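Yeah, one chain of the complex is gone here, protein chain that is, but the others are all in their spots.
When the chains are written out, they are named A, B and C in that same order, and each has its own residue count from 1.
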Amino acid sequence: MTTRRKFLGAGALFAAAAAPTIDALAQAVTTRSAFDQSGLVGKLEGPSQVATIPASFKEAPQLATLVQQGRLPPVAQRLPSEPMVLQPLESVGRYGGTWRRAFIGPSDGENGNRIMASDKLLFWDPTGSKIVPSVCKGYELSKDGKTTTLFLRKGMKWSDGAPFTADDFVFWYEDMYLNKDIVPNPIADMASGGKQGKLVKIDETTIQFQFENPYFLFPYMIAGDTLIGGGQSVRQSGGNSFGAYAPAHYLKQFMPKYSSEAEANARARAAGFDNWVRMLHVRKDWQLNPELPTLGPWRTTRPINTPTWVMERNPFYYVVDTEGNQLPYIDSIVMTLAENIEVANLRAMAGEYDLQERHMDLAKLPVILENRDRGRYNVHLDLAYNGADTTLHVNMNHTADAEVGKWLATADFRRALSLGIDRDQLNETFWLGLGTPGSTAPAEAMPESPGPEWRKKWSVLDVAQANRMLDGLGLTRKDREGFRLRTDNGQRLIIQLTAVKAFMDWPAHAQMIAQQWRRIGIFADVREQERGLAFQRAMAGEHHIIVWTNGGTELLYLYPSWALPVDIANGAYGIEHARWYASNGAQGTKPTDPHMLRALELFRAAAGMDEEARNKNAQEIWKIMVDQQFHIGVCGQSPALMGVRLASRRLGNIPGRVCIAQHCRTPGSSHPATWFYKS
Amino acid sequence: MAQIDSEKYAVATQLQLTWWRFRRHKLAMISMVVLALFYLLAAFADFLATQDPHATDARTSYIAPQPIMLFDDDGSFRPHVYGIRGVRDMRTFKLVYTVDPNRKVYIDFFGRGYEYKLFGLFRTDIHLMTLKNPERGDGIYILGTDLLGRDLWSRLLVATRVSLTIGLVGVTISLFLGVLLGGISAVYGGIVDTLIQRTIEVIRSMPTIPLWLGLAAALPNDWSVLQVYFAITIIISLLAWTDLARVVRGKFLALKEEDFVMAAELAGASQGRIIFRHMLPSFASHIIAAVSLALPAMIISETSLSFLGLGLRPPAISWGILLQDAQNIQTLALAPWLLISAIPVVVVILAFNFLGDGLRDAADPYG
Amino acid sequence: MIAFITRRLLLGVVTIFLISVLSFIIIQLPPGDFVDAYIAQLSSSGSQVSAAEAENLRQLYGLGEPFYVQYGKWLGRIITGDFGESMEWRRPVTEVIGDRLWLTLLLSFAALIVTWGLALPIGIFSAVRQYSFADYAFTLVGFIGIAVPNFLLALVIMYFAFVWFGASVGGLFSAEMALAPWSAAKVWDLIKHLPLPAIILALGGTAQLIRIMRANLLDELRRPYVVTARAKGLSEARTIIKYPVRAALNPFASNIAYLFPYLVSGSIIVSIVLGLPTVGPLLVKALVAQDMFLAGTIVLLLGVMTVIGTFISDLVLMWVDPRIRHQMD
Partner (left out) sequence: MAEPILSVRGLKTQFFGPEGVVRAVDGVDFDVFEGRTLGVVGESGCGKSVTARSVLGIVDRPGKVVGGSMKLRRASGEVVDLGTLTNEQMRKYRGPEIALVFQEPMASFSQHYTIGNQIGEGIKLHMGLDERAAKKRAIELLDMVGVPQPARRVDDYPFQLSGGLRQRVMIAMALSCDPRVLIADEPTTALDVTTQAQILDLLRTLQKDRGLAIILITHDMGVIAEMAHDVSVMYLGRAVETGSVKEIFETPKHPYTRALLRSIPTVLAKPRTRLPTIAGSIPHPFDRPKGCSYHPRCAEIIGAVCERAEPPAVDTDDRRQVRCFLHGGMEEAKAGLQGAPA
């Protein structure tokens, strides 16, 4: 039982650092009178894990029937010897019901992934501030930071009843991760100090990640929404092959290693695939393959690429409530395809969904509130922690147009752009006044926050200052309409704002900003583009500034993609810089900006730091990023992204507020498995 | 000489006859006047606009249409609007505007506003109506404002200009293609004719929207607004010329047998001369009718494409874009006046239909 | 008669061929090849494609080869029933389209029925009572039907259906039934959901057909055979229905050929707004996401459906008009 203690020890350490966080958040909320009036922002709460394992277990009636018929082993045998025990938020629930919900197509897999997030190895408590056990009952980080040991639950089963053991990790590591056909390039998550680590089986229920250099961050990575720690549902769907474990007993049949290349390919072709890799990608995807063994509370019975995505309870789910009832309470989830956002919102207002936060549009909040009684739902506003739901991400390595590239790479130019934005206007118009205007720095309550002054730095409207700065840069000549001219050819200086209509109506935000920039003499050309194309162009480094969120950066190390050029899949800040960083200088081009180099250096060093030093380090990075305005924040800490939650009044154990953050896998960390229908 | 004169005379009477017959269609006459008005509005869009159609302001978001008061308290003619202030109700999250009847903001005629180019040529900032000493948030909101606080009346004017020109340009291209291909088809006959006719049949039996969508989606997404504008016009007209071509071919074939064409041919006139001198004028009225019937289809096409996000994109302003802006639940519930944008679309399409019908009847009373 | 059918069939085949070329052009037009788009899509969701796999895909689809070779390969695959795989849906295109094609057809057909059901009687009435108040009223309504773009109506009607009746909004099935296998109950559910979109869709076409019917009938009413029929002592109703209406149906029937593509086109845009599970939303998404095989296949199938629709309307025309039936004898 040392393992448990070890976990609790580590958890306590984390909790000690995080404790003020929750209070501060609560305070931040109460001081905002606007929300008080609305009465829509509740208490950040959720089910909690308890150590006492109930003496006996109960199960859903239909499973009991199956047990009686001999088609399923008794519940006690289906559960691990040490199941996870959750104290439901309000009360122990009752079994039954179908959770009706909207999804908007096969690309909306995250909709389900997030509900299945308890298949992660380690997870966060409902406040998003503390690492807690999940699939693993505990972990141990060695003193030197080079080894992280994970302890599995004995007797835990896949959804098909097969045992879930350390071998499933070995299979993932050796047969999938190290197979170049499946994973062409190793991932940074599995490396420390530029060196790839190893995954080793210690015994049936113990595995170890071993690194050559200290990797204090690794447990954090495992708990975060990272490639290594995301869990099977998100990391092995949509063409991904990460996530640390996989159902070996099921997937082996598709791998050439266990037959032969020819046989595996023949098999794939017989099933209508071009080759075995393509077949594997589909077969290991829980959204597509109902046969796939999984660990989450529900499992797909009708795949996502049909008009109705259906999930039913996993009879081998490893979690029980304090009375020994195996979770989840709700029998099944039926997601119906809403072909567009308007239809999804209208149906939600008609009460056709039982709990929906995804795809609910903040701009429609007045209408959503008006229809509360008609649709018999409650509305909750959940506030996010990230600095800016709308962020102008600046390409600091734009080469196609040297003049534009020069200005984008100039800190004072970026600062002037930022000073030229009237954030209160945008907040009123697009956030209904519910956002917090400011820089990209995360909520002050977050441990990585550099402090309140950095929320305001360069981020409060000051047209005079902005004009002085631009004049100071030599951009003094203007055309008849008052727009500044390029210094190379005397033409108007045009800055392209690439915007995608995605989580918010960013093209409209961009238009408003473009209008505001007229006062600082900057002509912004708003380019509304389709998401894939915008990213494709960003990957090619063709964009000037792309408008997107910075959601996830509230925990910088776990999700740095929209803060620093470290992710080779995101070209927002200059893809060559990201390549340079990711390849340790082997590829790409080295940034010339010393501030950028410093920020990247600090970021790289974080892996070897302990908790406290890491947070300090993050604050330093934020100070650089805000001061240099690598990204220009507009308005954040709002319910705009997944924070408008409509919950049927028939549902019980619904938290007043859930954590909106990438690492919380909203609403995953609130354990939807504990929600139930009161009648 | 004498022969040419008499020719002119004959042609003139043909057109004149058409005009006489046309004048009898009251609805068509009214439509013509309406359309003339619309094109006039479009020509003077910026002059008539009361505000910069692009200027955003959160303080003026979702203001319902506000009337212009014509007379002052003392009964004198001094048009003015009232000051208006908005507050967000933090329970319903709606913006609530209150009119302050004590604060009058007077209207200046031919005052100075934002700068624009009249007819794209003359730089000026004179507008029909501007406000005298406005405070921030004051404005002439005849048709209300949108989410970004932009004045709908001003936007609608500019949109009208864009959409009507797209229609005209598109129809011109269609007309060119239609007359050219229809004419070739009729003049050369044989394989050429068969080929062109089969092409027309194929194009006509294709579902157009998927095609537009396919072609529009294939446009480079990084094109500027102007490039997209022209590309969209060309795409629409590429699929719209078939009707015109059929009309032209039919008339050509009919006329070929007519005496005066035969006579010209016998007199040794060149083919080009026969076509342009003799044949085209004699069915000019049919072409005019066909064109006026093709225009509304053009306009609807642009509107549909923009509506689907595959046509023009903001910050361009067109009818389709205004309609797309209005196509969401919050608009219907909170700012239904934005649907006003649909009215000019409907009116113009109706007017073109009536006009086209009138012209067709006038040109061809028996056909 | 057989010659006529053969001729039309041949023409249909040529049309389908040309549509297939156009569809393929649509697949090819966007910059970059589809593997690029595929890789971009995967990397935007955070996963990777190995260079070997990319090369594999390129070879498979013959990318990099001359246009006609690629077209040939594509056509070859299509003839064997392999329409390729949808990138976004990660399923064979045929499966993705599946029911949606039939629902599109059904919706278009329902709209056709509504169009006829309304246009025929109203057109006849307007012609027989030419210049009456009702004639003017119908003409006006008809014109407005033409002038109001149907997509504009769709959301407005949907929203007010929700506000006033709390009606289940959008879709062709209620939530419970969407999942159920086909059964009488599901068909009934579908029938309940069909009228609203069908009417919205049918509006423009109805207006046009009323005008055509009215004009045709006005022409026919003046013909001597109407006098003949009257002179036989037939009742007015019988005279009009048996003779001029029947004759006016002639151009009416030939109009189906063009009404059908119009409805299919319209169904796309209406379906997008109303969120109907037809091919419309699928097509737009596929085009936007550059999901080429899906988009190309949909355009091709819609084209083929239209050609078939046209052919059927030719048959109807033949049935309606004995002259055409005997032309080839």
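Throughout what follows, a residue touches a chain if its C-beta (ideal position, glycine included) is under 8 Å from a C-beta of that chain, and two chains touch if they have at least 3 such contacts.
Every value quoted in this text rests on a predicted model; they were computed, and no experiment measured them.
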In the full complex, the chain left out is in contact with C
Touch with the omitted chain, as defined above, among C:69, C:185, C:231 or C:312 | C:231
Check the options C:243, C:260 or C:311 and report the residue that touches the missing chain.
-> C:243
Touch rule applied to chain C and the missing chain gives residues 222-225, 227-236, 242-243, 246-247, 320-323, 326
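Just so it is clear, only the chains that are shown with their structure count from here on.
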Think of each chain as a node with edges to the chains it touches; is that a line, ring, star, complete or other?
-> complete
So the chain most remote from chain C by C-alpha centre is A
Selected pair, greater C-beta contact count between A-B and A-C | A-C
Could you grab the centroid distance between chain B and chain C? Build each centroid from C-alpha atoms only and quote it in angstrom.
-> 27
Chain-centre distance (mean CA atoms) for chain A and chain C, in whole Å, is 42
Roughly how many whole angstrom separate the Cα centroids of chain A and chain B?
-> 47
What residues in chain A touch two or more of the other chains?
-> 342, 346, 349, 530, 533
Two or more other chains in contact with one residue: find those residues in chain C.
-> 155, 159, 272-273, 288, 290
So in the complex, which bits of chain A are touching chain B?
-> 34, 37-39, 342, 345-346, 349, 361, 363-367, 369-370, 424-429, 432-434, 480-481, 501, 507-508, 511-512, 514-516, 525-530, 533, 537, 542
Sort out for me which residues of chain B touch chain C in the complex.
-> 198, 201-202, 204-211, 213-215, 217-218, 220, 296, 300, 303-304, 307-310, 323, 327-329, 332-333, 339, 342, 345-347, 349-350, 353-354
Touching chain A in the complex, chain C uses residues 32, 36-37, 40-53, 56-57, 60, 88-92, 95-96, 99, 155, 158-159, 162, 166-171, 175, 178-179, 271-277, 281, 285, 288-290
